[in-house]
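Report on one structure; see the data block that follows.
Note that one protein chain is taken out, while the other chains of the complex remain in position.
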Amino acid sequence: MSKLIDDFRTYREAMNEKLLATENKTIKRLYSLDALTYQDGALPARTKEMLGLVASMVLRCDDCIKYHLEQCFKMDVTTCEILEIFAVANVVGGTIVIPHTRRAMEYWMELAEGTAD
Amino acid sequence: MSKLIDDFRTYREAMNEKLLATENKTIKRLYSLDALTYQDGALPARTKEMLGLVASMVLRCDDCIKYHLEQCFKMDVTTCEILEIFAVANVVGGTIVIPHTRRAMEYWMELAEGTAD
Amino acid sequence: MSKLIDDFRTYREAMNEKLLATENKTIKRLYSLDALTYQDGALPARTKEMLGLVASMVLRCDDCIKYHLEQCFKMDVTTCEILEIFAVANVVGGTIVIPHTRRAMEYWMELAEGTAD
Amino acid sequence: MSKLIDDFRTYREAMNEKLLATENKTIKRLYSLDALTYQDGALPARTKEMLGLVASMVLRCDDCIKYHLEQCFKMDVTTCEILEIFAVANVVGGTIVIPHTRRAMEYWMELAEGTAD
Amino acid sequence: MSKLIDDFRTYREAMNEKLLATENKTIKRLYSLDALTYQDGALPARTKEMLGLVASMVLRCDDCIKYHLEQCFKMDVTTCEILEIFAVANVVGGTIVIPHTRRAMEYWMELAEGTAD
Partner (left out) sequence: MSKLIDDFRTYREAMNEKLLATENKTIKRLYSLDALTYQDGALPARTKEMLGLVASMVLRCDDCIKYHLEQCFKMDVTTCEILEIFAVANVVGGTIVIPHTRRAMEYWMELAEGTAD
């Protein structure tokens, strides 16, 4: 696994654990609500992850983008599809989204390379 | 057609015309880029309109939401699917998205009622 | 009750009902999570409503501002306190918050006048 | 004067007065800092108003846009220049800025028509 | 002192000095207005720092969050209170705030550990 991917996952998991360990009810429920939201429903989980990705991009949250890229990757979203999601995000959100798209592209490529091992 | 829908469309069209009539090159190209972005590709236009809708919701732009609701409606997105898009937008963007969701719901219902005529 | 207050409440309630009637699980749970968040805890509900107000102001959501102004009003937040919350919001969020502060001030004054009846 | 312009100015002035009458120090100083910021300096006031306009557009604050359009108008910014500011705002901020550009265009045209009287 | 805390403070101080040394009047006054805003008034400084924290969180500015966490820490805000501020920020601002909450939690824990020395 690439260092970029590993660092993201390790930190994310460690700090999520700390936050959940605090037993703050609102935070716990928000986390479980988050999980519920992306489950198969009228829309398949795969489409919902695409929605989560584009939303994260226009809101310009790099960590959220990484997370949804991982989910999209697991659900076999293709590189061509990912690029069209990038395109929607860049047109809706403007050139201000470009730096986040560069980092998203890097992360996606590292996810894809991982499978070549 | 409901007054809400009619007002939105009339104003939007009138002012788009004014803006395009100015012959500002950047604005003209951005408009045509916008149209290009949502065409069928690796992802179908229908999915792209859903992406446009969720992006508009988390960025909290009522007019953009209305526009993408219209496109989704034309492409036979169901009410259950629309609600799941609302759900993703509300969880990603927080309760700050709720007032926009109320207005989106109203607009969607008026679009749906229009077909009952 | 002033027309401004009445319009806000009536529309808000009517559309919340429509949204909850859809039985979308995520939306229902987000609404109940929202209610849970502002209950007395380590911080009193009154302080939490102030937090909700300042957050709504810097995110520039007029309807959210109105809602939290109502809650603050019910919990006897004073006009001087409200103004200091406005001040924090304006300094953190910049002059872009001023138009929302004008509308917030109007709404607060109408709430206060209502008690004079 | 058009109703659109008149309504904006009347409400803005009335509520600014109310806010300043509260004698909240932070708010008073922010207002005077705001005035100071746009005065001639290394950059002429005219350029600064253009900066204020583009900043208001990408942050999507209609009232702030109207205010800076008025200032630009007073300082003889031309329609061609205004459109290039709109163009920068739309490219940086994306299509989400378009609805605000429509309203900005309408306001600018009403300002311009006023001079034809 | 932890490296995380030290790095933040050192860079912040050094660059603030550079900015103030430029003698730009607007910047100088904004800095002093910022200090004024958080002083005891109708609301105690402690509450105002909480307001500053929640505003920084929903606007997703990591450095602003760190600064207000430091101020809250100095004013004996408890960990339970901090978590309830995190909760409000996450519900108002959505899951997009979670990555910032992870970093805020880490910073808060390092502040708390420092006192154990």
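The chains carry the letters A, B, C, D and E, assigned in the order they are written, with residues numbered from 1 in each.
Just so it is clear, a contact is a pair of C-beta atoms (placed from the backbone, for glycine too) under 8 Å apart; a residue touches a chain by one contact, two chains touch by 3 or more.
Just so it is clear, the model here is predicted, and its values are computed rather than measured.
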Chains on display which the left-out chain touches in the complete complex: A, B, C, D, E
Residue in contact with the excluded chain [from D:L4, D:A55 or D:M109]: D:A55
Touch residues of chain A, complete complex, unshown partner: 60, 79, 83-84, 86-88, 90-91, 95-96, 98-99, 101-103, 105-106, 109
Residue numbers in chain D that touch the chain omitted from display: 33-34, 37-38, 41-43, 47-48, 50-52, 54-59, 64, 78, 80-81, 83-85, 87-89, 91-93
Footprint left on chain C by the chain that the document does not show: 58, 90-97
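The working rule: only the chains that are shown with their structure count from here on.
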Topological distance between chain B and chain E, in contact steps: 1
Residue-number overlap at the chain B/chain C interface, same or different (half cut): different
Inter-centroid spacing, chain B versus chain A (mean Cα positions, whole Å): 24
Where chain B touches two or more other chains, by residue: 34, 55-56, 58-59, 64, 83-84, 87-88, 90-93, 95-96
Overall pattern in which the protein chains touch one another (line/ring/star/complete/other): complete
